[in-house]
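Here the complex is missing a single protein chain, while all its other protein chains stay put.
A and B label the chains in the order they appear, each numbered from 1.
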Amino acid sequence: MTGSPPVADPILTLRDVKTHFPVRKGVFKTTAGHVKAVDGVDLDVFRGEVLGLVGESGCGKTTLGKSILQLVRPTAGQITFHDGAGDDVDLQDLTNADLVPYRKKLQIVFQDPYSSLNPAFTIFGSLEDPLIKYGVRPRAERRRIVGDLLEAVNLRRDHMDHYPHEFSGGQRQRIGIARALAIEPDLIVCDEPVSALDVSVQAQVLQLLMELKAERGLTYIFITHDLSVTEYLCDRIAVMYLGRIVELADADDLYANTLHPYTQALLSAIPVADLDKKTDRIVLQGDVPSPVNPPSGCPFHPRCRFATELCKDKVPPLRPFGRNGHLAACHRVEEVMAAGIHSDRAADG
Amino acid sequence: MSDIALEVDDIKTYIYSNRRCNKAIDGVSFSIRRGKTLCIVGESGCGKSITASSIMQLLPALSRIEGGSITYHSDAGEIRIDKLPRNGARMRAIRGSEIAMIFQDPMTALNPVYTVGFQIAENLKYHTKMTARAIRDRCVALLRHMGIPLPEQRVREYPHSLSGGMRQRAMIAMAMACNPKILIADEPTTALDVTIQAQIFELMNRLKAEHGTAILLITHDMGVVAELADDVAVMYMGKIVEAGTVDDILRRPRHPYTRALLSSIPVLGRGKNQSIRPIRGSTPDPYNRPPGCQFAPRCDFATEACQRMPDETFVAPTHRVLCWNHDRVAASG
Partner (left out) sequence: MSDAALNRRFDRLRVLEETGKLKSRSRSRAVSKLMNNRLAVVGLCLFTIILLASLFAPLLTGYDPLRIDLRGRLQPPSWQHWFGTDMTGRDVFSRVLYGGRISILVGLGSALIAAVIGVGIGCYAGYKGGWLDAFVLRTSEVFMAFPQIILVLLLVSILGQSLINLIIIFVITGWGPMYRLTRARMLSLREEEYVQALQSFGVSTFKICYKHILPNALGPIMVNITLTTAMFILAEAGLSFLGLGVPLQIPTWGNILNAAQDLRVLQNYWWIWLPVGTVISLFVISVNFIGDGLRDSTDPSQQG
């Protein structure tokens, strides 16, 4: 894998990004509340890194990815794109028309390889319109580009005239990656690109993604619920819970030196295919609360072993611990560090 | 009494469409031990779910068990499940009370128009002669046993007001209502988050220990196998390619497919420099199968001999493998 990224060359800065969806109820569709899918996220993405965005379903990781691409318009906050030549643009201020040049820089790979390709079009038919949009006029040129893309993702050039149903899940996902590469973006949001695939082909897709990154100097935001994949792939990892980032650290640091009780529980809950590496499990009680009505204070406190009165009242800020830019949002980091993952099983209940 | 709860011997189930015949499972044998968990591992389309529905006789209409036997060792003697009419009274008496099943998606497996309590009670009404009052008490007790808070209140609620994890617990409560001897779980946690998955695993291990239930767990995740299994069977394209105890399979895999599966997935705790070796190609079309060993076209150990279907070889008393070259696989470290 690649080494650590060059310091402080951000490609994307997020400041207090919020994406809320109104919940409408009743005959007159009055707004009864908001689903706070993303609720105040600060994040820097550095050029050339793989940033993992980890969390369980409903934690807002996919919404955050789509907010970055402006597929969902954030409700508040700033998403700034730095093109590396000193030009910084706040994406959420732009109209759809003004966004077009930046759409070229940011792309997405979707989770479901079955719904991400249009069944009514051949692969070339699906990939053609984006190319026209970005000014590739002669048809022969478009066919050449699509053919090159398919070869780049280890498919055959003549596959471009086939329909999606002729491909297997892994092949479709590779076509999805080819599509994201079509207009040579700088940053790709990978939204659970392997979780819908069969185990035996997941590794193919992961390796392909890493090869393409090295060849083309891409930056990835890798959204997943699977911490074992992020450990393998990512340079830095952000753990999300109920719309907020609760911990952000270099990958090695996150696993070696876990600071947030939620991350600890998440790490210990993952079944490991290694009989020698069984950790004691911290089984969290209860379920993830509804993002319409998040708990007061720290959103994790109702399930947390370390919660105190303070956690019920005050939202802990994301603050740095140690030297490596390890951030955690917890009032009781010291106690958590003292306990560690291999903690007393008595607390499991 | 033997400690075998269910024995499946060389079972073949084919699925038909208008014009084609898919040999979904083609000669599968295993046995489930009392109070133990057998994991069937495989990718989508390998026939693991069809195996479960063959045992329950819940197969699709256009399908047939072509041969082999499924023997259930009940308290009252052996029952040949494959010989029973699919929807006959005896099969229905076994389903739910002797062998119970839980499904992948707790969102669709519960009927949204009836309360949770009603759905659990139905099983008891059909299979036991308990009074209405006793049934109600049992429902509450079951839900409490599954770790659902406020069970008195939950029995009167509809499935939509329960979260995913709660629903899966309610499903398990339903399955466990009549104290079945065998619990078949078809990817019970695939639709759930990891922290909820951990809760369900805890619950299943407890049931196994307390009631001596034999569990058949179907999964695609080697991690789940390592957590829960006592015995493991690895399936590929309708055949069990390797079977043994969890130690046999995870520590001493002898089939190239098992080995490839284990090394194609990053394992938590092995860090950034672990080597990941993808399996090339993709699973073949079931209507256009390779001759002989189904895994040969993707296999690094494939030889001339693999054009013929290999024989089953026992490499240890508990450990069998379906491969011509298992010695070379073992020798390769």
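FYI, contacts are C-beta pairs under 8 Å (C-beta built on N, C-alpha and C of every residue); 3 or more make two chains touch, one makes a residue touch a chain.
What you see is a predicted model, and the numbers here were worked out from it, not measured in a lab.
Considering the whole complex, the residue from B:Arg64, B:Arg90 or B:Arg277 that touches the absent chain is B:Arg64. Annotation: of A:Thr75, A:Gln92 or A:Gln111, A:Gln111 touches the absent chain (contact as defined above). Interface with the hidden chain, as seen from subunit A, comprises residues 66, 69, 71, 96, 99-100, 103, 106-108, 110-112, 115-121, 126, 129-130, 133-134, 176, 179-180, 182-183. Where subunit B meets the chain that is not shown, the touching residues are 14, 16-21, 23, 62, 64, 66, 285, 287-288.
In this text, only the chains that are shown with their structure count from here on.
Between subunit A and subunit B, the centres computed from C-alpha atoms are 32 Å apart.
Taken together, the subunit A residues at the contact with subunit B in this complex read 1, 56-57, 168-171, 198-204, 206-207, 225, 227-229, 231-233, 251-252, 255, 265-275, 277-279, 281, 283-284, 287-288.
Residues of subunit B touching subunit A in their complex: 43-44, 163-166, 193-199, 201-202, 220-227, 246-247, 250-251, 260-262, 264-274, 276-280, 282-283, 298.
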